[in-house]
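A protein chain is absent from this complex, but the other protein chains hold their places.
Lettered A and B in written order, each chain numbered from 1.
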């Protein structure tokens, strides 16, 4: 897909020259904060002989990116500023050999990249979400915990699993105690995202083992927003779960047709984190257990759909987002006409 | 091949609702004993979203097969009897969504399945064997030990290895002490099986390290049948070795072009097993060592035939079953005309 892909959070690059490396499909991409404070992205490939420039997943450049092989050196805008002995090569001009760039965009603290040549504006992809989710103040939130999962399933099965709660009474008894699986409403599917809200049961304050929380609600939220959780799949790879007192994100990184690395992070308000009694472990424990329940059935689905006996079955009315997702994918693959 | 494949023993499913799962090529198949006491087989694939229904290799259903994802529920005849919220889906009829079935058959305690759409009768495949082997009373015998081997060789090399004893004096010195490699006779190859008998040397009672046994001979056998061992490859995947006092079976499960899982089991008469001094370890030890000797040369053959220098070589008169097997395989592949 030629879509904007979520690459993480702006807060992962706090200072000038800080970098992270993301493996996106077959490609390795460097994200770095440049001298002007903006985030830039480049293919992790030296223009000389193709060597990986950054071998570590996260670190600090000293203001330049230097190839470990022959010391070709680039500034944080990707310009070649040093190439030993190339001045002897006839016709060589450093300005002809910048790093291959990747488009970047930010939305409320989330960083996106686009590996296509002429990307559409990210606003097209996000639609109504920036306005709608402004009260949560996502840009302010800070990651407190991260867990990576290696899931033996195609990424699309994980999107589908996230997009319906018909399975909740079967595999998530703890979740079902906090939020009725038929509560809330799905929004009609947009081209760039699928989602809806689920209502917390009376007396439940957040998604934790006991349904309680000692954290205050996020400062921008009104009373209504504190009675539900927003669950949105921002296609293709960000699952955004907005709670009254925290944000959970899942990033999906396909590693093979039948394998996905899922990075789940829990983000909190700095005010809550500054309190002496701050403890994210209730939110982490609840969702870590729920995650593992989901990955297991996703893996069982992956195994089953590989059978020659598999034929797509019928969806219930509770799986409308899946039908919409299937149509989006078929449209991307050119098997359906563009949506009128 | 569109043949009947041996899936194990009827005794592995003692009661109603008991199941085992078999991985057959790329497919996962559930075998279950139904309410009427018959064995049925189904693809291990939910009709809703394709999920594996049984994740464990063996177990007991509670009388129904229930999908772990959204609780679609099937009876032991494969009929869909529960599908939450599907009653809201327009035009949905449970009778349209039964489990995909697999044909089953039994022969004297051996269970066979056929993944083809319109299988030929298993009697065609077994030919004269049911009559011939009736004296051994195979249905009565009970598995006492099982060993699984992971062999880095194509399954056809294992069939070939089993089908000649020309290699016995080279790699099986212990076997050669019990049974002369030129003793006995091969039966002319049938389309469904290859085999023959080997004579026990004078004073040898069974295939054990000392050639002795404390077990009585099987009750249906006459004196002549107690002087030899029957070795039959029931194509494509059952090796059946009938001794005077026990039955050994090998099931071959291809896992890759160059890898086969081999499950070897030793089966005894319940009368012998009821005796206080019953001990199968002599039969197990003898054949486990012999098995390992065979797997090693099969693996060396697998490696060698992958060479571009390999050309099929000539067979001796002691390898007539191999020539017949090659012809059967070529006929299956359509490279030879059907046998007239």
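Some notes on this structure:
In the analysis below, a contact is a pair of C-beta atoms (placed from the backbone, for glycine too) under 8 Å apart; a residue touches a chain by one contact, two chains touch by 3 or more.
Quick caveat, the model's predicted, so the values are computed rather than measured.
From the options A:100, A:139, A:174 or A:327, the residue with contact to the chain not on display is A:100. Screening B:58, B:128 or B:170 for touch with the missing chain picks out B:170. Across the entire complex, the residue among A:19, A:43 or A:287 in touch with the chain not shown is A:43. The omitted chain makes contact with just one of the residues B:139, B:226 or B:297: B:297.
Residues of chain A that touch the chain left out of view are 26-28, 43-53, 55, 68-71, 83-86, 88-89, 92, 97, 100.
Of the residues in chain B, those that touch the hidden partner chain are 160, 166-167, 169-171, 297, 300-301, 303-318.
Rule of thumb we're sticking to: only the chains that are shown with their structure count from here on.
As a whole-number value, the distance joining the C-alpha centres of chain A and chain B reads 48 Å.
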